[in-house]
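Of the protein chains in this complex, one is absent; all others appear in place.
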Amino acid sequence: MTEALADFTLHRPESLESLAILRRAVPEARLIAGGTDLLPNLRRGLVDAPALIDLTALPDFAEIEPLAQGALRLGAGLRLADLARAPELAGPRQAVAEAARGVAGPAHRNAATLGGNLCQDTRCLYYNQSDWWRAANGYCLKYRGDTCHVAPQGKRCRAAFASDLAAPLIALGAEVALAGPVGERRLPLADLYRDDGADHLALAPGEVLIAVHLPPFAGLSAYEKARQRRAIDFPIAGVGAALARVTGGWRLSLAVTGTDSRPVAIAGIDDALDLPLSDDMLARIDKAVQKQVTPMRSTMISSHYRRLAASALARRLAQRLAEQARDAR
Amino acid sequence: MNAPARTATRAAGTRTPLVDGIEKVTGRARFTADLAGDAAVARILRSPVAHGVIRRIDTTAAEALPGVLAVVTGADCAHPFGVLPIAMNEYPMARDRVRYRGEPVAAVAAVDAATAARALKAIELQIDPLPAYFTATEARAPDAVLLHDDKPGNVEREVHHVFGDPDAGLAEADLVRTATFTCAEINHAQMEPHAAVAEWVPGREELIFHSVTQVPFYTHKHLARCLEMDPAKIRLVKPFVGGGFGSRTETLNFEIIAGLLARRTGGRVALVLSREETLISHRGRPETEVTLALGMRADGRLTACKAEVVMRGGAYAGYGIVTILYAGALLHGLYDLPNIRYDGYRVYANLPPCGAMRGHGTVDVRHAFETLVDRMAHELDLDPFTVRRANLLEAPLFTPNGLMVNSYGLPDCLDRVEAASGWKERRGKLGPGRGLGMACSHYVSGAAKPVHWTGEPHAVVALRLDFDGAVTALTGAPEIGQGSSTMVAISVADTLGIDVGRVRVVCGDSATVPKDNGAYSSRITFMVGNAAIGAARNLRTELAQAAAAKLEADPADIDCAGEVFSVRGSAQSQLTWAEVVAAALAVDGPITVKGSFTTPEKAQGGGHRGGAVGSTMGFSYAAQVVEATVDVDLGRITVDRVWVALDCGFAINPLAVEGQIEGSVWMGMGQALMEETRYAEGLPLHASLLEYRVPTIADSPPIEVHIVESVDPLGPFGAKEAGEGALSGFPPALAAAVADAIGLDMDALPLSPDRVLEALVAKRRAAQRAKRREDA
Partner (left out) sequence: MTRILRLTLNGRARADAVADNLLLIDYLRDAARLTSVKQGCDGGECGACLVLVDGSPRPACITLAAQCEGAKVETLEGLSGPGGALSPLQRAFHERLGAQCGFCTPGMVVSATALLRKTKRPDEGAIRAALEGNLCRCTGYVKIIDAVQTAAAEMAADQTAEAAG
């Protein structure tokens, strides 16, 4: 018999309308999709949830839908195992499939969803521990306590957001569709996140992520994550990269996950790059990443390493995509 | 030669699936936690404080909760337990003082898990903190508070051994090098979390106890001691056990606690620990610092070795004294090296106690030794194989510290992996970032002197033969996945000339089997194997007499092969197994015989203090080559392939020998690449299988195994151990491969990406500085 979970009621709405009714009726209910992030946290006593709302019976929730001009709508309920082998993600947008393939282990990916991946909790060595452990440590700023053990001087929680999918999706310019009490809205995915480990999602009360929209894209993309083991492990730094032709050259978009409390869209790379990328340009990319990510001591591996790994991956992916683009011409 | 020729009808030497394997692949195998059924649920309250004096434990509120069946605290057991009779300083629950975060202070049994959890919360615990020490250096500081009043300086044991003349040896050398290696603490992380199911039988006042133990006999004794019971009133059962690797080689606190709770409730209690608690129970390999000086001649001949070893042992004694002695003793026995100085310090700290782990005592020291040898070979422009060959032993011999070596297959091991890996052709030609490295290692086949000295034989096996014609082998040797029951079945079957399937092995129930010291120090094959052969010979004698009477022949001329008895030299007179069994039983009914094994005095080590540790009947020897690729951007190492050869004397079951070698090499890989514990002020940051990183299949290379058979004169069929010897060769072979690949020498384990990258950055900076200096 494992440690008993705290009591809760499980609801399973079959339409957005009944979901909306439920959310009004039980505002403190938590959403659950695959449960591969929420249930480990529930087992460790990290979640107060008198009720859970299972999203997996919602209609059109797990569909991939091609839209006009090559845009794509990915339902938030898509399983990562399905994303990993979706033909729609085999070409220019393969970074998304690569990221999905790299999440956790195969059994998790059979359960885990896109929405759950993007809305997963932030992580920290001082947070993802048992209740005994956290109590012995005086809890922490993220949950029940008042100090961040990673940055005790600071005023906010520095837990890291480690969704693999967020990085390539941001690099590909994704938007999210949110359904809430006042209807649907669209938001750039990057804006879904806030730089606060204890409150990292910009979802309004009662809002649900229902889909991800990818704009038309004809370039190249890739995702690579640094981690200690080649499976199971979360990214200690993950980089999504997209390279596309624009007037006057090529545009490189980079986004980094696993280092900060939110995914970091790397800014300041020239709008129109020349290929092949010069050593000088690669060095600038490396510098930009090193400057813009701020990993803290929230993982077993050093924060310094995570910064170096993020920049090394960015440089490498940029170079690789540039070479592929040249070969394709 | 005592090794049987490999023939189709001989059981010994034949690849044999495990006799208890079917249960494992069908899900019928019952492990301890699977026996919980409707038992009460037990939980442990653990200290949140690393070091402190217990002021108050109030359990009244917890006891008053509906559904709570029993609450126990340190007050309920006044007997310490531990490994060596001279070093028992641990109580199942802390009594006056807590010494590490996570140490049990109380425990409850309740009708369900939720009630048990509530009860733990209701226990009031007040501890006044003392200064706590999390490194060996802090603990050894002159003004440090003592963890144990009888251990000044917080040093559990100091060892100073000198053999030969190390200073003269170093003076003779052409090259002397010194280096300090730091090896992180690691844990066994066996896949089965700890568990015990204890049942009190009221009226008879008996305890039926199921546990995950590797040492049922020791646990039996400690339960009797701590519960003040007549051992005859305890029945100790070891169900299927999900791996051990040393984590269960000593009685653990949760076992005693389960016994106490069962008695208090007067019923069945299941205490199943979480993974976090299992990691806190620890007993793993300590954080170890090895400072090593080696002298080498220009031809690669080693002249002397000086080693200083400091181990951070955690809060209690456990196996600590044995570990620090092993570390020095096993500097001997691998190479011909007469001049050795060893200074060892086992230090207490406010952390979970360390203990025995696969390759007990030798791994970190062997890593330092082989790595330094590799570097010196490089400096002298010698091939690492050449250096090893320059230092070989010649068996039989006794080492300077009195260890007996009767068989020595290392030369063959070297030849095999050198050829298989294409070392000569491929080394240095693999391209950028890729390299080959090699190292050697060895391990004991059972401690020749057990920690609990009783004067009894080291191993006893009993055989029963009854009307059904089945041979039942009764052995206390705990089968924990290593294949010991299968080894017993093969040894018996081979000696009797019958099918392995006719032998039924019963192990791990004190009600039926003879006592056995347990599964540690790779003792079972050598000791229990010999005892099994002895028992089977005794049975064979009785059967031969019965057959001889029927065939009117001399018992000495009776052979049995393929379950057919015959008279040597005569093709006609034959009897079936059933016929002979019937005839033998007619003499005096069902037959019970036994065989035993005792180590000879001369195997029991040197006469110096601590000289028994390391002593053994024979060493396994191993050489391995590792091929690795280093990603210099990420500091990440890929192990591409391993070639390993191990001299196990004789492979009684080559299938299991391969499995043991693969598993041990791979476990060495985990330590070399990624495994480490880490604490925040004594709280384990690694307390899960996400943060304690056991390699996945995606991280694991193909391992090509070569079995070398030196046929030990005293081993069963010539066999020695096979499950530990290759482990300690992996980390140094990998370090050598990394040095070969990118010219980087690393002094720390594991070779995790952050350590590698930081070392690379430091090296680049140093090179730039040197260049600047040159330019200027």
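Per-chain residue numbering starts at 1, and chain names A and B are given in the order in which the chains are listed.
What we mean here is this: a residue touches a chain if its C-beta (ideal position, glycine included) is under 8 Å from a C-beta of that chain, and two chains touch if they have at least 3 such contacts.
Note that the structure is a prediction, hence the values are computed from the model and not measured.
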Message: If I consider the whole complex, including the chain that's not displayed, which of B:13, B:328, B:361 or B:481 touches that chain?
response: B:481
Message: Considering the complete complex, identify which of A:111, A:151, A:203 or A:269 is in touch with the unshown chain.
response: A:111
Message: I'm checking contacts with the chain that's been left out. Which of B:192, B:255, B:627 or B:676 qualifies?
response: B:192
Field: Which residue of B:102, B:409, B:659 or B:684 touches the chain not shown here
entry: B:659
- line: chain A residues touching the chain left out here are 1-10, 35-36, 39-40, 43-44, 52, 54, 56, 81, 104-108, 110-111, 130, 230-232
Message: Across the whole complex, list the residues on chain B that are touched by the chain not included here.
response: 17-18, 21-31, 33-34, 188-193, 240-243, 245, 272, 274-276, 480-483, 655-656, 658-659, 662-663, 665-667, 669, 688-690, 694, 696-698, 700, 702-703
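To be clear about the criterion, only the chains that are shown with their structure count from here on.
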- line: Between the Cα centroids of chain A and chain B the separation in whole angstrom comes to 42
- request: Quick one: which bits of chain A touch chain B in the complex? Just the residue numbers, please.
  value: 1-4, 125-126, 128-130, 132-133, 135-137, 149, 226, 228-234, 300-302, 304-305, 308-309, 312-313, 315-316
- line: In their shared complex, chain A is touched by residues of chain B numbered 36, 41, 46, 48-49, 101, 112-114, 117, 270, 272, 274, 276, 633-636, 674, 676, 678, 680, 683-688, 690-691, 693, 695-699, 752-754, 757-758, 761
